[in-house]
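Before we start, here is the structure in question, set down as structure tokens.
All protein chains but one are shown in place.
Now for subunit A:
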Amino acid sequence: MNDPRYLLAVVSLPFLGSMIAAALPQAGRNWASALAGTIALAGVGLLAAFYPAIAGGEIVRLEAAWLPSLGLQFTLRLDGFTWLFALLVLSMGALVILYARYYMSPKDPVPRFFAFLQAFMGAMLGIVLSGNLIQLAFFWELTSLFSFLLIGYWHHNQAARDGARMALIVTSLGGVCMLIGFLLLGRITGSYDVDTVLAAGSTVRAHGAYLPVLILILLGAFTKSAQVPFHFWLPHAMAAPTPVSAYLHSATMVKAGIFLLILLWPVLSGTESWYLIVTTAGLATLLVGAWSAIFQQDLKGLLAYSTISHLGLITLLLGLGSPLAAVAAIFHTLNHATFKASLFMAAGIIDHETGTRDLRRLSGLARFMPITATLAMVAAAAMAGVPLLNGFLSKEMFLAEALEAHSGTILDAALPILATLASAFSVFYSIRFIHQSFFGPPPVDLPHSPREAPHWMRFPIEILVLACLLVGILPGLTIGPLLALAVGAVLGEQTPAYSLAVWHGFNPPLLMSLIALVGGALAYGRYGARLNAVERSPLIGRLKARRTFEAALAAIIDWARTLQDLLGTTKLQVQLRLLIGTAILVGTLPFLFLDYRPGSQPVALIDPVFALLWTIGSLCAVGAAWQAKFHRLVALSLIGGAGLATCISFIWLSAPDLGLTQLLVEIITLVLLLLGLRWLPLRQPDIWPEARTPWSVRLRRSRDLLLAVSGGIGMAALSYAMMTRPSAPSISRYFVENAYPGGGGANVVNVILVDFRGFDTLGEITVLAIVALTVFTLLRRFRPAPESVELPHQQQRQNDFDRDDEERSHGDTLIHYLFVPRIIMQWLFPVILTFAIYLLMRGHDLPGGGFAGGVTASIAILLLYMAGGTRWVEAHLDIRPLRWISLGLLLAVGTGIAAWIGGYPFLTSHFSYLRIPLIGDIPIASALLFDIGVFAVVVGTTVLILIALAHQSIRSPLKRKGEAERHPSPADGTA
């Protein structure tokens, strides 16, 4: 049972549970909680199985390659200390899950809650068990993220959203600092592995970068553990459901900072800077937290500030740097988790049963919920440090450490007094918590009439309170061995002798405890009654950490907005001008600095036909640019002229495949744009009523013309310089040499596409499929502009003609229109389809291939649509473009996967030739199957887009008053 792989199960099971819980229906409250509880208990069981090995002082490690090129390993590591912490996380988790089952209302989406909670538990375990600092930082940020989601669980609540955002910003900023610290630490020690770093303590402390490392890592720990001045997020996180407060914000997540301090204690502690920074922060937090807790009117607010103060106490202990103080810190971490979680749960019960958490409204609840009251009293007594409870033991150790001299500074001298003072505050607010809510006259005017909570909701509190008592009375028997395990793992040979006995004789720490207890009680007796009138805590209340935070946030957002206003634009034209202008500028700079020269390669003689071709092509291009505004159809035809010239050039320049494909794609694109023309608005030629266009417009046009012309000149110059230079050696050589021997095809371009670079082609057809689906989806919700809805003039005239003549019925003219060509077009369908398949089959050896074939096949279908009209085609032919697309993609991917089965990498091709009488050699290559996939996707995509566009004209237009009656049925037709 000591297989390290079980560690992986400990970390991953909660994430698995989270995913399952996320998939449960909203009403699955019982299932979600049962699953979560089982997983937490299974984790406890797995950890228990590791106990023998851990007790023997062993460190269990699990390693797997993560980013080996960067020297990073995924490491899980379990020693005595992390074992104890993981146990704390899991057992607290189990109790909180049970509690949450009863706390959460069935009206809330409870499975989502458990999904977040378990994911958090997994992330927390990830922090604790990480054997690698980078990995630790990753899980650290995950806990911030899930804490954000959990605090904001009731996202309809403004306070919850604000609190969640504040917690996320503060803790993740700290996390980033910590990551930088880790990176520096990794540079110093040469490894991110925790064990290596732990062994390199003296090197780190002597290194010049020690102070920055220390400060950065402390920033991470302090933000997470809510140390002054970063404490303000914790009270606002109380907007979370109470189980979250009990779990994350008292027992586990806020302890992550403490965990980190303890984990790296052997490396970073023991220097003067550590002592000064950590002790000061801890002491400040202890006092500020305890003082503010006294003045809270919200039950959970009181507990939150008390948590801050206890976290400060632990930090202070760690700052002292002595081994005994470290023992006390670990011990108090456990004790605090026990009593604070139970107090949160009790506060949750009060809130749940009375409907309020306002201390001023609560009173005399002990007679309505006697059991909860008793439990809360014991837990609060542990918080106050009353003897025979666990809180007393660790507080004694703390007071004893406070008395020891550590540095001889003023801090040292003041520590005993301040520690006693803080303990007295703690007694004060503990008494207030209990007295105000459970004693006094019966409450009046509560939202609900109070009663005892269900038994299973109290059960987790009972367990925790029992633990407080057992540890407090019999420390040696209960917590002793576990604590020794953890302490031994952290301190190693430095482990001091310590005693967990309840009675150490009458000594100074006991005296300080008594002073605190009596002083706190007396102070409450004297001032307690006045507190209900206090709005904010005196002295500290003026320090508005939250205000500062919000002001900083608002300032940052303002700056960003100002910058955006200054530098950004939402105008596409301006963006394009800037983009192209920059490109031209950057392209010109090298020529300016390094001189422009045509190459020395001899140029070929100008062929007059080629020159004529491009004279026409250029005229077409310029004409299209000229006419595109007012004469769209003319521009479209001229573009076709330029395209044709391009097409011929491809064939001229030994690229028959390109010529073929370009020609076919030209046809499809033209039809597509023609289909779109109908939905464009009429252009108003006289937009400026004055005779002259304004100067600003002229200026803008000249500027555009200048940009366009300089871009053109630049491209021309660049191409000429390139073409007159010898070409550099390229990978083409390999492709030409291996096309036939390696790919079994004579057409090198096709072999590259379907074989050598098959993966690229797979990506490309996927893009095509996505475009088709996007077009389809956009057009399904398409609503044409109002003035485009009317039938085109031609169709109106046809229909009028049909209506006026008594012998004709609606649609007759359309039927006879171009009758002979239409029949020819229909008859051409099988011919073109055969040609398409021919192009596909021969593609491996001769110009053709899946793209060309696919486009040809869609042209066949397109002609059918043009000849017969949409309704006619769809009554006779069942084209399912979506199916074509999916089958094509499946075929292409399947061909690739088939190579895996043969033991080759993805998309490795196999080929042979099959001799068929009369037809000849047919290449039977797996690449052909792939090409058929390409074919199918291209057919599906093209047809889907065209059909979607064509259907726009036969859809019933958006119903507008009166219009629907005037045009009962728009005529068939595609354009």
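Operating definition for what follows: a contact is a pair of C-beta atoms (placed from the backbone, for glycine too) under 8 Å apart; a residue touches a chain by one contact, two chains touch by 3 or more; residues count from 1.
As a convention for this text, contacts and distances are computed from a predicted model.
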**Report entry** Absent chain [UniProt protein name; select from "Putative tricarboxylic transport membrane protein", "phosphoenolpyruvate--glycerone phosphotransferase", "Multisubunit potassium/proton antiporter, PhaC subunit" or "ABC transporter ATP-binding protein"]
**Finding:** "Multisubunit potassium/proton antiporter, PhaC subunit"
Report summary line: Which of A:474, A:771 or A:897 touches the missing chain? It is A:771
Query - Residue among A:739, A:885 or A:927 touching the omitted chain - result: A:739
Query raised in the report: Which one, A:109, A:519 or A:676, makes contact with the chain that was left out?
Result: A:676
Query - Residue touching the undisplayed chain, where the options are A:617, A:896 or A:933 - result: A:617
Requested in this report: Using the touch rule from the top, list residues of subunit A that touch the missing partner.
Outcome: 570-573, 576-577, 580, 603-607, 610-611, 614, 617-618, 621-622, 624-625, 628-629, 632, 635-636, 639, 642-643, 645-646, 649-650, 652-658, 661-662, 665, 668-669, 672-673, 676, 679-681, 687, 697, 704-705, 707-709, 711-717, 719-720, 722-724, 727, 730-733, 735-737, 739-741, 746-749, 752-753, 757, 760-761, 764, 767-768, 771-772, 774-775, 778-779, 781-786, 845-847, 851, 938, 941-942, 945, 948-949, 952
